[in-house]
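Partial view: only certain chains, each at its native spot in the assembly.
As written, the chain order gives the labels A and B, with residue 1 at the start of each chain.
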Amino acid sequence: MRLTIADIVQLTQGELIGSGQMEIKGCAGLKEAKEGDVSFLANPKYEPLAKECKASVILVSQGTSLPGKTVIKVDHPSLAFAKVIDYFLKDSATFIPPGIHPTAVIAKDALIAKDVAIGPYVVIEPKAVIGEGTKIYAHSYIGHETRVGSQCLIYPFVTLREKISIGNRVIVHSGSVIGSDGYGYVTVDGKHTKIPQIGTVIIEDDVEIGANVTIDRARFDKTIVGEGTKIDNLVHIAHNVSIGKHCLIIAQVGISGSTHIGSHVILAGQVGVVGHLTIGDGAIVAAQSGVSKSIPAGHQVFGSPAQPLRAAFRANAHIQRFDHYVELIQELKKRVEELEKK
Amino acid sequence: MRLTIADIVQLTQGELIGSGQMEIKGCAGLKEAKEGDVSFLANPKYEPLAKECKASVILVSQGTSLPGKTVIKVDHPSLAFAKVIDYFLKDSATFIPPGIHPTAVIAKDALIAKDVAIGPYVVIEPKAVIGEGTKIYAHSYIGHETRVGSQCLIYPFVTLREKISIGNRVIVHSGSVIGSDGYGYVTVDGKHTKIPQIGTVIIEDDVEIGANVTIDRARFDKTIVGEGTKIDNLVHIAHNVSIGKHCLIIAQVGISGSTHIGSHVILAGQVGVVGHLTIGDGAIVAAQSGVSKSIPAGHQVFGSPAQPLRAAFRANAHIQRFDHYVELIQELKKRVEELEKK
């Protein structure tokens, strides 16, 4: 299928500066782009790179001018470029083909919608439901009575345990486990007896879950990940946690049981959150912090244990000047001794 | 199968206050329970919830009274309730059915006991041994000469590498890898040559291992996880580590090579332990701590590097008052200068 610059103008609803006739064959970053490619400039600091860029057309923000270049002005160059890439990828040969591979083991009473793509050795247990247009790569496991929405993308080796619910347009990367048992025991005389975990997990629409993530099912009730929340690799979400909408949970974060996280929250890499806390909407937790108290909406914290950002920075600055303070104290001690002698 | 309140009294060996005739159809938490359910009250702070609870019978501790409610008094309500849930779950349709799925690839000289349930695409290598009543979900991999005990539960995508040993009633959640090579190299002229890891891993009885855990095999000799120890998700246990009995190892903990951990130890979330240490029986390490020295039995530590709990708390309190101390020092300096002028 032939695609011209004019087609990209239409796709991105942008304003063209230059000629729209040229055919576009690929998309690439400013550095890698060659003739026939479309590229984009989102961050002004890369303008020098854009001036040298070989791409035949560049998506730029409204205020940007690149004299001598063919550009398309749009509100959000990154977003517009993502749309263009999606267009190029949609017929990509690297996706699994539509249809159900003959080696997939699908229970008779599982409900499979139309237009799915189900790869080799996928296992779908009784009464599971797979929505329209969903793609499930090789080997993934869909447990009993679990519901997967439409237009989802499930990569290889994903475990969706029994009786959980996955929304629409959800992406789950390889090795992630959703619905494993929560970590709960009764300890009597020093021995730990397992508490059955009979709750569920609900993943709402447009969530993306990275590789090797673990999300435990609730003891009763449900563990929830809200609409549009994006979870990075190797994150751990314990039983009965609820995460709001449009959060960013960066790699290797751990969230303990029954903690409630609001919407638009950012937890940076390797953050740990204690159980039974409430993290307010829009809160931001800096990398490696250990959150041991609830955080009001909009607050930013850092450190282990986490403190308000400004206090944590001041404390760190003091710690780095500790040598100086100790010298000061010792000097003062001498001077006081001198004064006392007089 | 019909189950009455009287049956639950017998199952839990409790004392009934009220009538035993009603049929019980499900079990649920205090909040979620409806008529026909059994629920439980373990923590006195939920007593108001119990008074409002719709359940037809509630398991309570010996000292508790809930006037107007049908209750069963037991020593450990959580434990008794776990028993009841297990009873309800034992015929659950969400477990894989008994028998060996025709797609399982089982070596001719593997030894499979009776009453096992082996799911689709399970691979069992030569001379492996699977004990009676063990359930292995879809896809899991059992390596050469590896022994799995009886009544185990192995979820999808578990790797049990060659020549390791898993006890009885062990649960391993999806994505966990047991018996991967320890991380060992000889470095000569800046290049790292792999040291073969020819030891084993021994997982004793009643251990539970969460999702996406990694437990490396020993260089020689063995890595051990003791009886009744419970390991949460995404934990890393290096080669030649030994962990005692009835420990709790919370999510994302990492234990370096050759460290010995006693019994009844608790390592909270994201703790890291340096190699070649000894952690005494009953020691507790608070979340995110970095343990760089051995810990005597019964001690509690916190921080990175970890300190005795009380010292760590005091140090943290001082750090949070650092501004105040710096002001004090500066004020003293001025006052000393004033005195010196006189």
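The rule we apply is simple: a residue touches a chain if its C-beta (ideal position, glycine included) is under 8 Å from a C-beta of that chain, and two chains touch if they have at least 3 such contacts.
Since the model is a prediction, treat every value here as computed from it, not as a measurement.
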item: Per this structure file, total copies of the shared sequence (2 shown); value: 3
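The rule is short, and it goes like this: only the chains that are shown with their structure count from here on.
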item: Centre-of-Cα separation between subunit B and subunit A, whole angstrom; value: 26
item: List of subunit A residues in touch with subunit B within their complex; value: 105, 121, 123, 125-126, 139, 141, 143-145, 157, 159, 161-163, 175-177, 180-181, 183, 185-186, 188, 190-196, 198, 212, 214, 216, 219-221, 234, 236, 238, 252, 254, 256, 270, 272, 274, 290, 292, 304-305, 307, 311, 314-315, 318-319, 325, 328-329, 332, 335-336, 339
item: In the complex with subunit A, residue positions of subunit B that touch it; value: 27-29, 31-32, 76, 78-79, 81-82, 85-86, 89, 93-94, 101, 103, 119-121, 137-139, 155-157, 171, 173-175, 208, 210-212, 228, 230, 232-234, 246, 248, 250-252, 264, 269-270, 287-288, 304, 316, 319-320, 322-323, 325-326, 329, 332-333, 336, 339-340
